[in-house]
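Okay, so here's the structure we're looking at.
Removed: one protein chain of the complex. Kept in place: all other protein chains.
Going by the order they are written in, the chains are A and B; count residues from 1 in each one.
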Amino acid sequence: MKEKFNVVGKPVIREDGKAKVTGQAKFADDYKFPNMIFGVMVRTKATHAIIKKIDYSEIENDKHIITIVDAKDIKGLKKTGLIRKDQPVFAFEKIVTPGDVVAMLLGEDEDKLRLLAKKVKVELEELPVLNDPEKALNEDSPLIHPEFGSNLIVHHPLRKGDIEKGFAESDFILEQTYTTPHIEHAYLEPECVIAIPLGEKGIHIIGSIQNPFTARRIVAEVINYPLNKVKIEQAELGGSFGGKDDLMCILSARAAVAALKTNRPVKIRYTREESILESYKRHPYRMHYKVGYTKDGKIKAMKIDILADGGAYCSMTPFVTWRSVVQATGPYEIENVWTDVRGVYTNNPYTGAMRGFGSPQIIFAQESLMDDIAVHLGITPDEIRRINGYRQGSITASGQRLENHEVNLLKVLDTACNETNFREKWIENEKHHNRRIPTIEFKENILKRNLILSKNEFINPDDIIKKGIGLAVSFRGSSLGAEGIDAAASYLSIQNDGSAYLLCGLAENGQGMRTAYAIIVSEILGIPVENIYYLEMTTAHIPDSGPTVASRSTIMGGGAVKNSAEILRKRFEDFLKDYWKLNENDLIVFENNEVYVKGKENLKLSFPEFANLAYKNGICLSSIGWYPGPKIHWEEETGHGSAYFTYVYGCQVAEVRVNIITGEVYVDRVTAVHDPGKVINLLGALGQVYGGVTQGVGYAIFEELDKHNGLPRELNFDQYIIPTSKDVGEIIPIFVEGKDEFGPWGAKSLGEPTLELTAAAINNAIRNAVGERYFNLPVNLEEVLLKRKLRPEDLKRGSL
Amino acid sequence: MKSKSIKKVKVKFKLNGKELELETKPNKRLLDLLRDDLNLTGTKEGCSIGECGACTVIMNGKAVNSCLVLAGEINNSEIITIEGIAQNGNLHPLQENFLKYGAVQCGFCTPGMILSAYALLRVNPEPDEETIKEAIAGNLCRCTGYKQIIEAIKHSTKITDG
Partner (left out) sequence: MNPEFNYIAPLNLNSALKILSASKSRAKILAGGTDIIPGFHIGSKRFSSTELLIDIKRIRGLDTIKEYKNFVEIGACVTFSQLSESEIIRKYFPLLAKAAETIGSVQIRNRATVVGNFVNNAPCADSVPPLLVYDAKIQIQSLNRKREISLQKFLIKSYTTALKKNEIVTKILIPKPEPELKGDFYKLGRRRAVAISRISLAVLMKTKNSLIEEIRIASGAVTPIGTRLYELEKFARGKAANSDTFKELSIQLGKKVLEITGLRWSSEYKLPVLQQTFYQLLEKVSRDEI
């Protein structure tokens, strides 16, 4: 394995950076086309209802309306979806959640259309609303999508060993229930798409689209076009985090239908309110864990029952919950495991992919649980994890032996503990639980007490702030796993002046993927990163490489890019061996924009000279790289199999201060130790950690999308609060680069691991600070003091 | 819809150093004037209510949310947008450092972020970390966790052209 690198692992400036700091980078809404019109959505006030009639009579003759499109205009599939075809492009049978759109008005004046949209009359027959996932499974609950026969979207069981025997062999049993809320992706750029009709050549779509190939499939099946007549181009994407997938497919389809009907370019752009209203969220989970363990801290049995709120549409629920079932025990070797993960329809906003993808929820539960076991046994949190944590050759809950990569769980744990002086601080903080959070103690009778304190309940000013430290560990399967087809393609074309074009079938979501790919090419062919022009991502120019999800762009796309560069390198070496008449043992070096033979200084060309020479000698300077994932399998009935072909490991330590009279939590420091495999771009990798941890802090203490009858309460950033520059203290990233046979030089995944651990670590730190365990995210002001959330009865904005 | 007549407003202002005079609808926001009428699309719209800072521009030396400024209000003012920060093709030191310190990911918040920093450095060439954090607290970023942005601004102190 290559040990010395010229470019890989160094901090490299983004190839798209200059365009972005000067305002030149073109995001979807920055595109304008002659004759372009706007599409504005028509929604109803209902949450769950049968659509009887849509009446446009009040507006259809308005001069501002060019046309109206609804389900009747769709020539292909009226309902679509990434996994299950349950989501109408325009609702025509039922409203199943408040974001649903029944029609779209087309015209030149977007503002006027917005006013007119309110005048469409939709005759509805209201149905009972299902907001509680448990109730949605009741026999007598109405079916949200009757054609599927059940509100149960998916059930993933996993059975290992003998669960009852495991509990019988345990000295102690602990049972806990945890919940997590709906989370908004909160990408800064709201959704935007433009469809441009091209006549016989089909349709061209430019948008803030995370997965162009998925969007192409959906658009093609909705407008009934062959794939090669639907060209999807990705504009610069203003953040996605998993969030610009399903909805962008639907918006692309709506724009396409309208563009074909009007024969004009159609732009749809959402306000923040529309974005939050209609876009999908992170799944809320209700998780019941029962764990049996011995007095020595060995976990003997774990029984897990998880219910995920899938909301109104299936979206990625089967895959999100599948990752949960694989990873639900955490990175612990447990003989007896019994897990059930169910995803269910409700009338809430639908839920799908979001950075983490079914892992932040279970890690919050399982890592809180591990700390409670440690506390119960009188050992430190790192010890309980050392006793049970994965080692080289450990067997996972699904029966997979971890052997083809370095299993660095304990290494990241030890690194994090040493770096933070974890054990000493944790033990010290545990001594200061004498003054508990005052309000929790009387929560049962809170109204009777009239909420007026007695004098002995006031807290001395010096006792208000409590310090805590907590940790969480995780293992995470890289890429899609047995979820789906896993392969990626890359196109690399050297020009005869030595510059290059590069393109991969995955998509840049802002994470810096294009730069990482350029680094890989640079490492292999010695072309300076700045001489590599990354081509615009369109589905017409590169093979379908699957979606840009599951932290798979470095491992899979990187693998494809490396393959394309290696194809050329091999071809170039063969040519030079012949041209320079070299021996078998001569070593050709490609570095610093030069090609030379080691030890033979006279045999040296600049890369541009070489490219020109090769071109003149009829050598093909272009290649298509391909990187298929290794074979994996999964037995759905038992939950057995090698779920992912490799894994990454992480440990985060959070240090917090808790104000016990207000419930404020301040995160002073997060030390994030990750094994992402080989780091490709240090600058980008650091950015992933800082960003992921900060999102994790939001998940831990701020963020929650509350609903009123299925309608999100927080429709903009004044209500849905994400961390600002002042809300997170230090973040200290540390990389432990484990070896792996897969991915470019063993480079694997980092984007999602950085986020998935933080809330769990913070929750454990809060417990260490105040001696109270919290079971429900977010651990916000009210949760800290009352152990429950408080909510206004209606949708009123404001503060009282 | 109201039937009364809407009178266009006439404004004269300096945009990125150039004098401009134009007429526009009175309910037009500065943000739309820049993006739609003047094709300066570096200024971004993220929330429309002054919470996210993506539309930040400099107005008379101060950072403002251009989604909360009406066209009429800019009469006789001086506006600087992200397109006016680089001089003669040379990046401003803030822009250079945003690149160097990895302060850019998706880039949607970047123009507003740079302009908030620019406004800070004009009046306070050597801000401490807390002051930097306060100056960009009105610019939300979901990608970077702010750390590399703060680093970039820190390293741009004392070298701004003010």
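Methods note: a contact is a pair of C-beta atoms (placed from the backbone, for glycine too) under 8 Å apart; a residue touches a chain by one contact, two chains touch by 3 or more.
A quick note: this is a predicted structure, and the numbers were derived from the prediction, not measured.
Student: One chain isn't shown here. Among A:K52, A:K75, A:K121 or A:K726, which residue touches it?
Tutor: Of all options in A:K52, A:K75, A:K121 or A:K726, contact with the hidden chain holds for A:K726.
Student: Which of B:L33, B:V69, B:A86 or B:I153 touches the chain that is not shown?
Tutor: Of the listed residues, the one touching the omitted chain is B:V69.
Student: If the hidden chain were put back, which of A:L137, A:I379 or A:I661 would touch it?
Tutor: Touching the chain that is not displayed is residue A:I661.
Student: With the full complex in mind, choose from A:P128, A:P630 or A:P792 the residue touching the hidden chain.
Tutor: Checking each option in A:P128, A:P630 or A:P792, the one touching the absent chain turns out to be A:P792.
Student: Suppose we count only contacts with the excluded chain; which residues of chain B make the list?
Tutor: Interface with the chain not displayed, on the chain B side: 1-2, 4, 6-7, 9, 25-29, 48-51, 53, 56, 59, 62-65, 67-73, 75, 116, 119-120, 133-135, 137-139.
Student: Could I get the residues of chain A that touch the absent chain, sorted low to high?
Tutor: 110-111, 114, 271, 273, 438-439, 446-447, 450-455, 458-459, 461, 464, 661-664, 666, 702, 716, 718, 721, 723-727, 780-782, 785-786, 790-793, 798-800
Methods note: only the chains that are shown with their structure count from here on.
Student: Using mean CA coordinates as chain centres, what's the chain A-chain B distance in Å?
Tutor: Their C-alpha centroids are separated by 30 Å.
Student: Quick check: in the complex, which residue numbers of chain A touch chain B?
Tutor: 11, 13-14, 16-27, 29-30, 115, 185-190, 236-241, 271-272, 509-512, 683-684, 686-687, 689-695, 716-718, 722-726, 728, 731
Student: Where on chain B is chain A touching in the complex?
Tutor: Chain B reaches chain A through residues 1, 35, 40-49, 51-52, 54, 81-83, 85-86, 91, 95, 98-102, 104-111, 114, 132-134, 136-150.
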